[in-house]
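My questions all concern the structure below.
This part shows subunit A:
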Amino acid sequence: MQSTEALVSVGLNHYLVLSALLFTIGALGVLLRKNMIVILMSIELMLNAVNISFVAFATYLDNLDGKIMVLFVMTIAAAEAAVGLALAVNIFKNFREVNIRFFEHLRG
Partner candidate 1 sequence: MGSDVFEISINFVKMVAIFLLMVNLVPMLVWVERRGSAFIQNRFGPNRVGPLGLIQLAADAIKFLFKEEFIPPKGNKALFLIAPIIALIPGAIAFCSIPLSVPIEISAFEMFGSQWGPYVFPFQSFEIGIGIVFVLGVSSLGAYSMLLAGFGSANKYSLYGALRASAQMISYELAMGLAIVGILIVYGTFDFAEMIAAQQGPLSIPLFEADHVVNKVLGILPNWGVFYQPVGFILLFVSVFAETNRLPFDLPEAESELVAGYHTEYGGIKMNMFYIGEYGHMMVASALIAVFYFGGYSLGTTLDTILVEGTIVPNMSALFASLLNLFGSGWEQSTNLINVVRAFVFHGIFMAKILLFLWIFVWVRWTLPRFRYDQLMDLGWKTMLPWALANTILTAFLMLFLR
Partner candidate 2 sequence: MTSLTPIIVLTVFVAIFGVGIVVVSALLGPKKNWTKAKKIPYESGLPGQERKETKIPVKFYLTAILFIVFDIEVVFMYPWALTYTDAGLGGYIFGAMAVFVGLFIFGLIWEIKSKALEWD
C-alpha cells in the first residue's frame, strides 16, 4: 500500500507537518488567550515549531546553516522572554493585572 507506506516511514514531510501543527497551536494561543504570560509561552511554542523545521531541513539537506539558525532563534527567544517577563512583572506589581486587554489602557 502506497498510502500507509508514506505514513509509516518518517521523512521530512512528517517533521514539517508537526512543525505546522505546533506553530498553529502557538498562534491560536496568542490569538485566543488573555493572560500575557500565556501569550509569551505561546510565542515560545511558535519559535520551537520554527526550530523543528530548521533542524529538519538542516538534517535532510545535509546543510549545517539550519542548526546555527536554531541557536540564534533560541537566543532571541530567551531575550524576548526575559524582557517580556520583566515588563509583565513591572505592570503586575503596579496594577495587579495580567490581562492583555488591560494593556490597551496604559498611557505615558
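How these were chosen: all candidates are chains of the complex that A comes from, given by their letters.
Here, a contact is a pair of C-beta atoms (placed from the backbone, for glycine too) under 8 Å apart; a residue touches a chain by one contact, two chains touch by 3 or more; residues count from 1.
In this text, all values refer to a predicted model and were calculated from it rather than measured experimentally.
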Pick from 1 or 2, the complex member that touches subunit A: 2
Candidate 2-facing residues of subunit A, complex: 71, 74-75, 78-79, 81-82, 85-86, 89, 93
